[in-house]
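A single protein chain has been omitted from the complex, and every remaining protein chain is retained in its original position.
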Amino acid sequence: MKRRVTGLMRKEFIQFFRDRALVLLILYTFLEIAICGWSLTLEARDLPLGVFDSDRSAESRALVSAFARLDSYKLLEQLDSPAKIGSKMDEGTIQLALVIPAEFSRDLQAGKPADVQLIVDGSNSSIAGQAMAVAGGLMRDYNAQLTTTRLNRRGLNVRGLLPEVRNELRVWYMPQMKYVHFSMLTMLAIAVLTLGVLVPAAGVVREKEAGTFEQLMVTPIRGIELIAAKILPFMLLELVGLTIGIAMSLWLFDVPLRGSLGLFYGISLLMFLGSSGIGVLMGTIAKNMQQTLLLAFFILFPVAFLSGTMVPISNMPVFLQWLTLLSPLRYYVEAGLGIFLKGVGLEVLWPQALALAVLGLVLMTISTIRLRRSLS
Amino acid sequence: MKGLAKTYGRGRKKVDAVRGLDLGIERGDIFGLVGPDGAGKTTTIQMLCGILTPSSGEATVAGVDVLRQPDDLGGKIGYMSEGFSLYGSLSVEENLDFFARLYDVPAEIAAERKEKLLGFARLSEARARRAEHLSGGMKKKLALACTLIYEPQVLFLDEPTTGVDPVSRQEFWKILYGFLAKGVTIFVTTPYMDEAERCSRVALMRDGQIVASETPSELKRLIQGMAIEMVAEPQPKAVAWLRRAPGITQVQIFGERLHLLLRDGGNLARELPQKLEAVGVTVSDVRTAEPSLEDVFIAAVEEQRTSEAPPRPLNIPESSSASSGPSGALAIRVENLTRRFDSFTAVDRLTFEVPRGEIFGFLGPNGSGKTTTIRMLCGLLPPTEGEASVAGLDIVRQRKAIKPHIGYMSQKFSLYNDLTVGENIRFYADVYDLPEDRLADRRRWVLQMAGLTGKEHLLARDLSGGWKQRLALGCAILHQPEILFLDEPTSGVDPHSRREFWDLISELSSQGVTIFITTHYMDEAEHCHSLGLVYRGRLIASGSPADLRKNMRLGHLIEVPVRDPLAALARIENLPETLQTSVFGDKLRVLVWEAVAGQQAIDRALAEEGIFAGSSRSVPISLEDLFTLFIEMEEAGLNARRAA
Partner (left out) sequence: MSGVTPILKKELREIWRDPYTLGIAVFLPLILLFLFAYALNLDVTGIPMAVLDLDHSRESRRYVDAFTSTGRFKLESRLVSPDQMGELLDRGTVQVALLIPSGFERSLSSGGQAEVQTLIDGTFPTSARVIEGYVAAINDVFSLKLATDRAAGLGLAGGGAVAPAVRLQARLLYNPAQKSANFIVPGLIGVILMAFPPLLSALAIVREKERGSIQQIFISPVKPWAFIVGKLIPYVVIAFGELLLVLLAARFWFRVPLAGDVWLYLLASAPYVISTVAIGLLVSTLVRGQLAAMLLAIVLTLMPAFIFSGFMFSLSTMPPLFQGYSYLFPARYFTTISSGVFLRGVGLEVWWREFLALAAYTFVLVSLAALRFKKKVG
């Protein structure tokens, strides 16, 4: 029996490496991960800012440079008329506009509140929100400084006079909040899912298309052996791929590894099981490679991006949240982020591991049954 | 065409698909191009149709320069490629309408032709049916109709009737004759030798070159020597001796008869029986036979081959006798085997037996249930009713135990195309748990048998039909099973390779392996010990080829040479005494119910018409004709029952 399985596995390996289209696809997927890691971010950074300063005083210029110094903002140009604001916003040349009225410095010196307007392109609410939050923070600091200066001029010390709550913010797990780390890990998880599904599916369908399935069934090979042979070689390949991906993340992108790598590999194995299950299942449904690809892309694609990889699951509507419970990727991403960024172990992640194991077993069972049945 | 050539690829991988062809074809001719796989036939046709640019040379078709003005060909030529080029989801009628519109055939003319074609092709009732739901034969007829609807001057047909049942094949040619009468020139490639016989001229192509190009009769005369048939016992000994004997170019096994081709007739023919008796072989029933086109072909090919490389030893090495299992005398026993799919009965109460060591041919047109039956016998599909045992084991209850005893070759050759020869062998060896010590032996054996020694590194995909076939056979018998199931093993393989294959099969059979083989090539039936003819899931005839012939009282084949075959055809084919009439080059072959009455009717009809004819004579009926008879009778019976 061992002989049969090794023979089968050898054949699968040979066929896989000779299938140029598939190999290219895999390489391309890795490339995509790298590209995404490098370029994608949902942060607000270098947002183009236009300024209309009617005052042109030292104070207004000081305010403008305070804004320009922010990371999120990029001072693009000084505008010379309010009308330009509208048109440039429409064009999309600027996304923010700071309007300083002529009375600005006068009001400040008189001790009256000086009003300043920030016009924000609200299209992308996330970016708009971030931009406004940053502006708000800047204003508060600016004002606090001004207040201190004023009170000092009056000979008063702020401290000890007025109550104040200081909130020390500490960001856990990713103090610099580098989006790259997050996206690399999620992209890796997506790659594992995609490849883990596609490759076994291709293996099964290839057999069907060539018509060699019948031949195999006439031989003493048993159903389980066949499935094992279809899956084991690919799990091996995936391990290799995973290792490459992890290496890329750790060395090229400085992603921290705070938890146990061994645990990650263990959970990854469970993930392989689950995704292979999906892959074999797809292989039994599709009749040829085209259908397989279609099925794969249009099921995997949404699943990949909706399992907490772009948007936290808690953001999604409730019924979709329930749906994600069925997605192995969701658990894998949680486990991955947990192990790499949070440094937690099995005592926290056991629900994820369990879910992956259960999903994997169920999927494998269904596909085995279907496989056996499809042969008669 | 002159010097027509096509080279593919670059550098090391350069393949000269077609090398410098020179040919001229007359208007109104039927021209046949025959040759093994990969000879360059399809490439030639594609160049002539203007859809493939030649590397050099030129050609003119219907007055159009193919090289410089291929666009002008539109509407003048028709082309039927291998495979089906219909639009599956469109109905029969819609397909015809599409082609008519595509070629700008005026509406009324198109409608008229459409009706005529539908009638000819017997597709009128199916006009609203989707093309994908038609049977293979009907699809081919429809494809032909679609090219005829715009009445091209030249018709190119690439293996148009491959895989089609004999009845449809006849109908196909009938349609063609109808249009031939209008002066259409037909260029056809075919693996069927009997179709080649119908052509006014035949060219043999091999390795990109035309080896010979004459009328069929001329070609036959080209073969030096004569053909003899005999019965010899014990056959293996006789065959072995004959193969090594000088002066004998071909030895072919047809069941119990041997068909020999001698280099020159006369002396050798007379001395042969004596010589055989001298080595202990009993010879009986010696007759002279006419060389068939297949003989011509193979002789030509052989000559080519011998001039290129030394002939492969066709000696199949002795392998230790097939493992003895709990089989006993009967290898396969089938009783009332039935399989239904929903309301459709694919296999209907089959009952037959196959003794050990016999070659059993399971014949029938496509869709008659052959593959389903094999699947059941191999344990791939459970029967709905009835029972069967293979190697003494019940196919339902002892399914798993059967597996090591059987070998199976599926229609698609069941090789892994992306694996090499060696890797394929290795795989099957692993799968059947062949012990390491025997592995090397068996591997060598298979390679030698298939003629692939030294070629282990080639990808299975790159092998041509014949090699693949032998390799697949080798892999199937790697584990020395007692029973071999072969499902259409010779489809798409050239005649030479087919012959070699049958030699292999016979050799295996003489070593005690039982062989259950399905095929739709009726002429291969001759090679089998006994036959079963299935039609629509039912066994409508069974027995040995000789028995079937003897017991068939009805049906005789009359051959009559005529000057104007098409006119003669028109006159004869509707006579009540005739069943089927076909043109074979310059002769007419008529299948009649009764020999004497039929012959008389034919002679009378031809005389009335003033069509000059040579003397008609009775010729041995081929198995294919026999089966056509059986099928027609079955159909008649069915219709009668339906009407009742």
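Lettered A and B in written order, each chain numbered from 1.
By our rule, a residue touches a chain if its C-beta (ideal position, glycine included) is under 8 Å from a C-beta of that chain, and two chains touch if they have at least 3 such contacts.
For clarity, every value in this text was computed on a predicted model and none was experimentally measured.
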| item | value |
| --- | --- |
| Sole residue of A:218, A:242, A:271 or A:337 that reaches the chain not shown, by the stated touch rule | A:337 |
| Which residue of A:139, A:269 or A:285 touches the chain not shown here | A:139 |
| Residues from subunit A at the interface with the omitted partner, ascending | 21, 24-25, 28, 32, 35-36, 38-48, 63, 89-92, 108, 111-130, 132-137, 139-140, 142-143, 146-147, 150-151, 154, 159-175, 177-179, 182, 288-290, 293-294, 297-298, 301-302, 305-306, 310-312, 314-317, 320, 334, 337-338, 341-342, 344, 348 |
| Footprint left on subunit B by the chain that the document does not show | 46, 49-53, 70-71, 73-75, 77-79, 81-90, 94, 98-99, 101-104, 130, 146-147 |
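By definition in this document, only the chains that are shown with their structure count from here on.
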| item | value |
| --- | --- |
| Subunit A and subunit B, separation of their C-alpha mean positions in angstrom | 60 |
| Subunit A contact footprint on subunit B (complex, rising order) | 375, 378-382, 400, 403-404, 406, 408, 410-412, 414-419, 423, 426-433 |
| Residues of subunit A defined as touching subunit B within the complex | 3-4, 6-8, 10-11, 14-15, 18-19, 210-212, 214-221, 375-376 |
